[in-house]
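Structure first, commentary second.
Every protein chain of the complex appears in place save one, which is left out.
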Amino acid sequence: MMDGTAGDSPFRFPVTAPDGPDKVTGAARYTFDVTLPGMLHAKVLRSPHPHARIVAIDTSKAEALPGVVAVVTGGDAARLPDPYYGVAIRDQPVIAIDKVRYVGDMVAAVAAFDEETAYRALALIDVHYDLLPPVSTIDEALADGAPLLFDAPAAGEPIKLGDGITSLKEPRPNVLCEFAYTNGDADAVLASSDHVFEDRFHFSRINHFHLEPHVNVARVTGEQIELWSCNQDPFVLRSDIARIFGRPANNVRIRASYVGGGFGGKSFCKMEPLVVLLAMKASRPVRLCLSLDESLLTLTKHAGILILKTGVTRDGRLTARNSEIQLDGGAYSDASALTVVKTGYRITGPYRWEAVTTRAYAVRTNTVPAGSFRGFGGTQASFASESQLDMIARRLEIDPYDFRCKNLLAVGQPFQPGDSGIDSNLTSGLDEVVERLGYRQRVRGSAQDHTARGMGLSIGIKDGGGTGNHAQALVKLLPSGRAIVSAAAVEIGQGATTTLSRIAAETLQLPLEWVRYGAIDTDHTPLDNGTHASCGTVVTGVAVMRAAADARRQILEFAAERLGCTADELALDNWTVRRGNYAHLLEPMIAEHFGGAGFEFIGRGMVKVPNDPKAPLTAVSLFWMPCWVGAEVEVDRETGKVRVVHLVVGADSGRSVNAVACRGQVEGAALQALGQSLFEELRYEGGSPANATPLDYRVPLARDLPDHYESFILEHGGPGPFGAKGIGEAGMLGVASAIANAIHDAVGVRLTEIPFTPERVLAAIEASS
Amino acid sequence: MQAESGDDALFMAGGIDLVNRMKFGELVAEVIYLGGITELATIAGTEGGLRLGSLVTHYQLETSAAVRTHFPELAQTWQDVANIRIRCKGTIGGNIMAANPGYDFALAAMAANARLNFLGKDGTARTVPATELSGSIRLGLLTAITLPSPARLSLAFDRSLRPAVTLAVGLDLELGKVTAGRLAVGCAFAGPMAVTLPFDKPLPPRGLAQRSATLARDLAASLPEPLSEAHGSAHYRRRMIEILLRRNLVMLADRLA
Partner (left out) sequence: MTSQIDITVTVNRRTCRLNVPVNRILADLLREDLLLTGCKIGCDQAVCGACTVLVDGLPVTACTTFAFEVDGTAVTTIEGLSEGGALHPIQRAFLEHGGFQCGFCTPGMILSVKALLKQHGDPDENTIRQWLGANICRCTGYQMIIEAVRAAAGAMAE
């Protein structure tokens, strides 16, 4: 199905990214820059309470303010054909209807001539709340008699999975969904294992903090709904808007621009339906641009508790694992249903097991909804699994490197029965880390005055490319040989523009400068399933490659007909047809035959990863995305402060189509993960977010870089064009556990809760002595 | 101009703190903009010490030849305060008047035992020791901060545990011995806090090193309860004040020896 050839890469030379000149000159336009004539400006009133019933909303004073054109509340949303959205389980209303369920929940929205007026209008809206007791943590939400976030079942279905795998919707109070997977009899295997270790891990909540906030512009004219959106998934959004407003999908038109960072924060439906509703009510285009403070209250990465019960033989062979995973899904579903499945599935890591049993579920709490975040459950799973690997190794007095190598899946061995085999040489990546880190030369726990140094290793992993994913693409060749690639992988900084243009250019043997990645407009651009799951290169890329190949076929057939030969006698490069020693320029050939405006060759391509009823997730995983990490830390024993002295992060690109982008993705993701490991967190005090503002929400700066930071890319081949794999999420996966393992190596204490703040580290050091 | 404006009119220098408060909803009707008053933006040596105009930016402080020569620890530390664009715009006067416990210049002024010069609404000038400045004293316009002669002062800063705690230590020297000193603590209390270091008799550097652990322990124990919040519990902060103070006293003793 896929072209997985290895060999000398056509992409070994670096190129100028086609989106580069726009971005370095300020010419690049984002949804943030979209303005329409007569456009109004919207602001949103948000709930100050974590849990309350909305008794009444009085918007009369706001509506009377000069300059205010429209005010929307839950009453307007309730009248829509289907005012709820969410992935699989749809429990989030376009705007709060009967209740608010977290501090920041949208309660009312105003569209006015300017932002200042809209802000003033918010202050004039009176909301009468009936306060309800909130549940702010997993434990509070699951306690007997806990207040319920929802009084009735939500619309939607549980995620469909393979036979024998449990996938439940709303199985218990305040539980959104549950995933349970079994292979063999884990409890029996554990009972007969030499050692069983049970450990508990706490993963924290962070925000995407993309610098471009969520921004959308909507215009409704007659039957047509138009949306200019920063959303990463235009076609998913289109179908949501169509369903919510009861319009045929071909009357919904979504346009995407460059996106100023996504990381999953702009995946799936968010506030777009609200902007459409405002535009309808106002009968004018409306722009809603959130502040970054509001984006912080829009979506987060799942925090959670992971309890791993792992069996091992006395000589260090893993036997079975029984995992219980509780993810904090926040107030609404968003992408929790999918995240739960993926976290649960990935908890076994890149190792061989005799038996596995896993239960993972998302708990509803009165906090910011959690959803897609780069790594998508693989981060949480890798933190717990790779930390415990190390803990077990040390308990058995086996070197953590040796312990991993003894248990790693080899190339070709299936991740779980029925799934694809590992396509990456995991040991070679670990060896690369060991080499670069100087792991073998380390002096364990060397103490110099009050500091101690240590090193830690980790292999994070996730399946990549989505599950049973698909994409479509067109490639148009203009009479001059210039090309337009039409696909809906949104450019969020991952380099989709360059990668997909390069794939088309290589397939058609055109200079990259001749290829333009076309504007994304759901009216004209072929369907894509969403810019996530690191699928752009492998899934959309294959669609583009096939579209380019289709165009080439058409071009050669055309030329064959003109030249009176067969297409297989011809070759194409640089917009020239070659037949033996003869070269025929295409442009004049086209002009001669068609005249007028000439002719465009439009190649079409699509790809669908096959469904497989025997695969645990209903399709085999397209490729595997390991993340090899080595960390060296210096711990101050008296203050608990941890300094990362050396960080090595590696990933497998299959075959890099754009090596610069591969490196950038790995290093960017790994620094996000480092921030979360040491300090970044969206904190709650009870039901109130404590630091949901850029001033207080600390993200990594250049000065937070490790003393020595390096990355490497291995190329083990993959199913994508020319052997490529996706790599966008890889860097997130192994960093937290590598740092925890390094701290353990340095001062002999184990931190199982992130972030590893100085106070926590000091408390652990003192507890152990 | 101050006399003409309303009682609520606020001074604005670099505007870092003021604009920040406005962004978070504080209503400001009237602002007296101090930009362009070049007399307040100079650094000059005087008999009493080094006079820093209140409108001196952090960047001017960090790059000033006079500061680098006479107070090298101050210039060095200031390279890491906030970030370059805040240092280019923000002023040391604005930094003090914001009375924000997380801001750094008040700590430097307190540790150095600086004198603050104010110009009242009625035109009278007043001088206040930096150690006696508490947040909401409205003494008029801060015009200058005067640092004492460097020959008799040794300074140290420790920002390694921001935002749990930051500190500045200033030691007064007489004939090579430490006669007095001040600890200024940031981040850990509601405002920048100045504490006198107890030296009952002049201490030579070796004596200072020997006494550093006791001094630090006793001083940390004598402090009021630090704040307990996300960046550090009260218990942790108190202990870190002790540890950082001890380390910095040892370092200062080493430098003086």
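Order of writing sets the labels: A and B. Residues in every chain begin at 1.
To be clear about the criterion, a contact is a pair of C-beta atoms (placed from the backbone, for glycine too) under 8 Å apart; a residue touches a chain by one contact, two chains touch by 3 or more.
Quantities reported herein were computed from a predicted structural model and do not represent experimental measurements.
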Seminar exercise, completed: The chain left out of view makes contact with A, B
For this session: From the listed residues A:Tyr258, A:Tyr332 or A:Phe722, report the one that touches the chain absent from this view.
Result: A:Tyr258
For this session: Specify the residue from the set A:Leu556, A:Ala670 or A:Ala692 that touches the hidden chain.
Result: A:Ala670
Problem set entry | Residue touching the undisplayed chain, where the options are A:Thr166, A:Ser239 or A:Ser291 | A:Ser291
Exercise. In the whole complex, what residues of chain A lie against the chain that is missing from view?
Worked result: 14, 16-17, 19-30, 32-33, 208-213, 258-263, 291-292, 491-495, 660-661, 663-665, 667-672, 693-695, 699, 701-703, 705, 709, 711, 731
Exercise. If the missing chain were put back, which residues of chain B would it touch?
Worked result: 15-16, 19-20, 23-24, 33, 35, 59, 79-80, 83-86, 88-89
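Rule of thumb we're sticking to: only the chains that are shown with their structure count from here on.
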Problem set entry | Separation of mean Cα positions, chain B and chain A [Å, integer] | 45
Exercise. In their shared complex, at which residues does chain B touch chain A?
Worked result: 20, 24, 160-161, 164, 230, 232-233, 236, 240, 243-244
For this session: Mind listing the chain A positions that touch chain B in their complex?
Result: 638-639, 641, 683, 690-691, 693, 695, 758-759, 762
